[in-house]
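In this view, the complex is presented without one of its protein chains, the others remaining in place.
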Amino acid sequence: MAFKTEEMILNMGPQHPSTHGVLRLEVELDGELIISVKPHIGYLHRCFEKHCEAMTYPQVIPYTDRMDYLASMYNNFGYVVTMERFLNIQVPERVEYIRVIMGELQRIASHLVALGTYGVDIGAFTPFLYCFRDREKILSLFEMTCGARLLYNYMWIGGLSHDLHPDFIPACKEFLRYFKPNITELNNLLSFNKIFIERTANVGILPAETAINYGVTGPNLRGSGVKYDLRRNDQYSVYDRFDFEIPVGTGANGTLGDCWDRYYVRVREMEESIKIIEQALEQLPEGDINTAIPKRIKPPAGSIYGRVENPKGELGYFIMSDGSTSPYRLKVRGPSFVNMTVFSELCKGHLVADVIAILGSIDIVLGEIDR
Amino acid sequence: MKTREEIFNSLKQEFPRDVLEFQNVPVEPVITVNPLAINKICHFLRDVEGFEFDTLMCLSGIDDANGEKITEADGTVTIKGGVLSVYYHLYSIKLNHKVTLKVSASRENPEVESVESIWKCADWHEREAYDMFGFIFLHHPDLRRILMPYDWEAGYPLRKDYKNPEFYQGIKIPY
Partner (left out) sequence: MKSLLDQEFTDSNIVITKVDDLLNWARLSSLWQLGFGLACCAIEMMATSASHYDFDRFGVIPRPSPRQADIIIISGTVTLKMATRIKRLFEQMADPKYIISMGSCSNSGGPYWEHGYHVLKGIDRIIPVDVYVPGCPPRPEALLEGLLKLQEKIRKESMVSKTV
């Protein structure tokens, strides 16, 4: 007797506890095996690019905060670096070092959220609480500097909004001293946990050639073995004065390029960020925190594409100006927007439960995808 | 590693009718190209030795708004004629060089050849350019709206003469 089967379409709707925001996945299933996954986005489209055409260049900075709301310092950093290249402005040394310190602290905070929520998706609740406890300490350092916990508006064109608080440097050194053993604790709890490895190794394997063709960047590309980091390859700010490694995936617990590799690259990146912050604190010079810039910023008529290494990948700003005080067109190339395109490729042939594991390992933020 | 001038000269030799000019605008020079030949030019740029552009960093649409501005009866401005453009930013990981290409298509019928078969990341970028400006990318496998709702009928939001509707499915939009 023939067994009659039918395919089922399962809707993981915009309201879902594990989709990291408002994302809708249309999953076509044959029993528990996935045939295809279609992501639907646009539920957080906030018309950022239309707003930029009506604001002046400095007024755009608070809007850039709100795109990738887990790494606002780096969004500011990317915009300010691109504008300074466009206007050909040189900022003081002290500003460069402070920007690097804030950027790397933000990288640690963003990775802590990624690792904590990945644990909750797989089923482990305790690492989430530990990661958020450590993140609160970084947020209080940011609050000491500029007054805000999540969306800072800190880096301005030509400098910064506030200088460092006198207590910042001892507090930052104390935080680094406190945080180093916590990475070992996280590894013992989650990274080398047998159940976690069973669920994430050999799942969602991304070969290096496919990753480059799909435009994937950041820890996802490095997890597939490609040693490509914009802080080294397309140098910006003062990153060439620091000594740090670029961690890549090695396939230690499964195949090269699986979910565990991408996850472990993020853990190793936190260790490297601690090294960069220690070196920057030692070399921090005295000086002014603002340069003289014209009262109304009017770049020459033309265009520029500048990019930085966000915690999630390559963040690019394409700015086109027509000589007036507002941008004519400002397009943002969000890393999560491009990383998401490879998701339907990765899911083919896996089970339903692996969809969540793969989605968590790509580490997306919907504010950046939809802008 | 090649400079943008060298890349322009090699392209001009290979495709004399389709590569149009080298615009030396401030900060980053741009190479303008025929919109219906962009596919074969990008194949050349990706596969030939010495160029090897293996990633597309960004693809963005722009409304040049250089047509005739007509003031309607209710005071708003519509634009007739002129062009819409698409900018392509390419990068080579192996050889570490960049190039910027530009294509322009007419406002009433903006047809551009798709590069999705060359770099898969152009898929969603082209859907977004269609959603925001109205470009029709020929031979794209699945061209539909991506950010706006699928039943949005009020036009293409990022054009300079876009007018906001008052209601959407019974919900009032303006403040």
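Lettered A and B in written order, each chain numbered from 1.
The definition used in the following text is that contacts are C-beta pairs under 8 Å (C-beta built on N, C-alpha and C of every residue); 3 or more make two chains touch, one makes a residue touch a chain.
Because the structure is a prediction, the values reported are computed rather than measured.
From the list A:54, A:171 or A:252, which touches the chain that is not on show?
In the complete complex, the chain left out is touched by residue A:54.
Per the definition of touch given earlier, which of A:29, A:44, A:146 or A:289 contacts the omitted chain?
If we include the chain that is not displayed, A:44 is the one touching it.
Per the definition of touch given earlier, which of A:66, A:85 or A:268 contacts the omitted chain?
Final answer for the missing-chain contact: A:66.
In terms of residues, what is the contact footprint of the unshown chain on chain B?
Touching the missing chain: residues 147-149, 157, 162, 164, 168-169, 171-175.
Since one chain isn't shown, list which residues of chain A touch it in the complete complex.
13-17, 21-22, 42-47, 50-51, 54, 62-63, 66, 69-70, 113, 128-129, 132-133, 135-136, 139, 149-151, 366-367
Everything below uses one rule, namely that only the chains that are shown with their structure count from here on.
So the centre of each chain is just the mean of its C-alpha atoms; given that, what is the distance between chain A and chain B in Å?
26
List the residues on chain B that touch chain A in their complex, please.
Residues 25-28, 30, 54-58, 60, 62-63, 87, 89, 93, 96, 100, 119-121, 123-124, 132, 145-149, 157-158.
Looking at the complex, which residues from chain A come into contact with chain B?
Those in contact with chain B are residues 41-42, 45, 47, 49-50, 85-86, 212-215, 226, 228, 233, 300-305, 307, 314, 316, 318, 320, 328-329, 331, 333, 337-338, 340-341, 370.
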